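What you see is the complex with one protein chain gone and the rest in place.
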Amino acid sequence: MKNKKITIQEAAELVRDGSRLTFAGFTIWRKPFAVAYELIRQQRRNLHLIEVGGGSISDCLIGAGCVSVYESCWVGHELYGKYGANLSRKVKNREILMEDYSHGEMMFRFAAAAAGVPFAVSQSSLGTDIHNPEYDMLGRAGLRDGVKNPRSKYQFMDDPFYNGGKYVLLPAAKADVAVLSVQQVGEEGTVRIEGQCYCDPTVARAADITIAIAEEIVPESYLRQDSHVNTIPSFEVDYIVECPWNAHPSGMFGRYDVDGDFLRNFFQQTRSQEGFDAFAREWIYGLDHDSYLDKLGVTRLQRLRANTVLKYSTSRGKGK
Amino acid sequence: MKNKKITIQEAAELVRDGSRLTFAGFTIWRKPFAVAYELIRQQRRNLHLIEVGGGSISDCLIGAGCVSVYESCWVGHELYGKYGANLSRKVKNREILMEDYSHGEMMFRFAAAAAGVPFAVSQSSLGTDIHNPEYDMLGRAGLRDGVKNPRSKYQFMDDPFYNGGKYVLLPAAKADVAVLSVQQVGEEGTVRIEGQCYCDPTVARAADITIAIAEEIVPESYLRQDSHVNTIPSFEVDYIVECPWNAHPSGMFGRYDVDGDFLRNFFQQTRSQEGFDAFAREWIYGLDHDSYLDKLGVTRLQRLRANTVLKYSTSRGKGK
Amino acid sequence: MSLNSDYAKPEEYGLADLLCCAAAREVQDNEVVFVGTGLPMVAILLAQRTHAPNLKLIFEAGTLDGRPAEIPTSVGDARCEAGSSLASGQYDAFSVAQRGYVDLGYLGGAEVDEYGNVNTTCIGDYLNPELRLTGSGGNPDINSFAQRTVFIMLHEKRRFVENVSYITSPGWRLKNWPTGEWVHRREMYGASFRGGPSAVISTLGVFRFAEDTGRMYLDTYHPGTTVEQILEQCQFKLDVSRVSGETAPPTREELHLIHDVLDPEEIFIPKGKKG
Partner (left out) sequence: MSLNSDYAKPEEYGLADLLCCAAAREVQDNEVVFVGTGLPMVAILLAQRTHAPNLKLIFEAGTLDGRPAEIPTSVGDARCEAGSSLASGQYDAFSVAQRGYVDLGYLGGAEVDEYGNVNTTCIGDYLNPELRLTGSGGNPDINSFAQRTVFIMLHEKRRFVENVSYITSPGWRLKNWPTGEWVHRREMYGASFRGGPSAVISTLGVFRFAEDTGRMYLDTYHPGTTVEQILEQCQFKLDVSRVSGETAPPTREELHLIHDVLDPEEIFIPKGKKG
């Protein structure tokens, strides 16, 4: 049996300069920050970050200058920061190319890729500026090579079967590497996600290389006793990493809550590049995952830990 | 709260003469025979049976003369009968219109319907006679109205995004009523399927009316304690029926095995219409579900019952 | 609805309370409702505990028919699962919506025009923006698929505009790409047309849309505001010919539910007049 177990550092090394990268999870939940931090430490550059939806992890990677193309639908910190200040700044300064779709469109694009077909069909977002041909940014930049970037941002087509009217064809989303943050993975790669699975199973199937960062590696034989409650089959996962608290400051169902204070501070502090650089000096550079957790401290993490019955922390507050 | 609970008889009455009907399940597993028998008793006619895949239940309904159009990919009894003798006879005698797709195509067609889009895209079956325009049977019969029957059986399209070559567009599969056979349903309609879910969640979402026939109705509150292991959300299920052994002679994961002797006899006996009629007199007409079970008898059913740990019967054999 | 119950006095509630209660009243019992993060979440949980106990709540991240015991801070929150029928992912949530199960969507926006086109993407020219916002998220998807949508917005003159900087979410008058000529939503969505924006609940009033033209009109003004004030705060010429009166204030029962049951930690709704 192939040994799929690697370290966080090795996981980050699988993402090359220029790679098309995607994260599973949802905005501020189950986002593999431990890998994003490591990518920043390794000074990865020119990433094409293509996501079903973004969040704090996207804004962090963007703030660090790792990303040259961002293709998705949303970046923010939910309650803890009303937009992605790093993305906003870099869009304004033309330091990043942003390609906008809707959330549903991105989901359907990844579903098409996961099903091995070149496009999805939908009626979402008809008539909006998402379909404004002037706003095809990859096209404007001459990057539509028809290989990983589709020849066009979308196509229109009338329903040929049921006279249903106008539809949009959305190109499958191609990713070289998907990184997932999950509760459990077996040593052969079987993933069991508790709670909402978000876009994880779709993204895992769609990407060429799939890496599961898990809170714990558990015996594969245990997961295979009830295979209908598993989420992702073994052979879709190429590499696995055991890394407790890998999603901090995002949250994980049944394990720990979002660290709202951390994200609120991130949003406030990183509204300028100088602020981001200071944040990175404090929380990323010179640390590894263990020393990051030590710096957070036991009390802070303990407060975030989920109640095992409720599946979320009882000591959540607005933070302060 | 709306009361969704009805009887097997009422479930069958929701299927009208001329309805487009679909069954979930797989060939000889989790097929709601109790409803099919009742449809035969109620002498339903001119059904358009459209399924991801057929099996013994389809051949039974077809043998009884309930079906005028059959649109799917496969009818047989697996190990217990090498083809659907009733379908074969009626195709040969031109007593039924059969529209052939592949299994994958039918699955993708229902997935398109479940996602609310007019078609799926695929590369399955390119170059086969499934795409032979002479063999478009609904078209030949002038039934392609563009309402429930699509204007064409399929369309071809070159991949406009990645130069991937030729693709087939497959019309969404429209069904008026879907009938599912499942282990558990809550009183609000939440379905929990154990083992393979086959095409059930897709078909439930795709159809206009969805009826879940369950071995047991369980407290909705119980199912909602672990909602990530449920299969179908409450609001996609319009009606529920509690009917133990509803899938017999097909099997159900964790509950009972396929009754191979019953199916072998069905295949042998129903190779002629006279044989089918005799079968129906013995096992369908004049009975209801309770008397059907009584006729089968305790010993026979007990032998089929699944071991609760293994999830299948330990007394299976080839039958005899 | 409890419109005739025990209304609170102006000094007993804040603006957020008023918006929350007005939003809650848009939903009817047994409807399937797609809800975003924030005030809409409190509104819908309020409706679930008052006049619409059988509404089916969908969160974009993938929770179907949920009954959270505690207010989630976002739709991806672990709190969303509690009491739900199915915890899944966005593919299911958006497919259910596209399939036509959704009666009502609750959304927000930074700018809105007279036809209910909403912008959450950027302020200023898209190609050279003054401020890049979050982006669309599921706003256009929910708004494309639901039978009706309700927007909850901060009311400022710079937000109620002739033309939004970027049409993120489709209103009643849309651009027919690739040419970009304006067409009515009904024409845009063809045989699959289901509806569109049905109300905007702003910090000044409740606005609705004319059935035929899709033009916005003022339905009710909030207690303490006037029609004139509202007219001043719109860049387009708002139709005020159909004003039905003042927005109904929260009842004391609703205030109790908001502050003592749903959001005691003031995550979304501040207590008393603070909001």
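Some notes on this structure:
Letters A, B and C mark the chains as written, and numbering starts fresh at 1 in each.
Definition applied: a contact is a pair of C-beta atoms (placed from the backbone, for glycine too) under 8 Å apart; a residue touches a chain by one contact, two chains touch by 3 or more.
Quick caveat: nothing in here was measured; it's all calculated off a predicted structure.
In the whole complex the chain that is left out makes contact with A, B. Within the complete assembly, B:Cys73 is the residue of B:Ile8, B:Leu21 or B:Cys73 that touches the hidden chain. Residue B:Lys166 is the one among B:Lys2, B:Lys166 or B:Arg281 that touches the chain missing from this view. Residue B:Ala111 is the one among B:Ile57, B:Ala111 or B:Ile240 that touches the chain not shown. Taking the whole complex into account, subunit B touches the unshown chain at residues 25-29, 52-54, 72-76, 78-79, 82-84, 87-88, 91-92, 98, 100-105, 107-108, 111, 122-135, 156, 159, 162-166, 195-202, 251-254, 257-258, 260, 306, 310-312, 316-318. Against the chain not shown here, subunit A presents residues 1-2, 113-117, 186, 188-190, 205-206, 223-224, 227-228, 230-236.
One rule holds in what follows: only the chains that are shown with their structure count from here on.
Touching subunit A and subunit C together: B. Centroids built from CA atoms put subunit C at 41 Å from subunit B. Touching two or more other chains at once are residues 63, 81, 87-88, 97-98, 145 of subunit C.
Within subunit A, residues 108, 122-123, 159, 162-164, 195-197 each touch two or more of the remaining chains.
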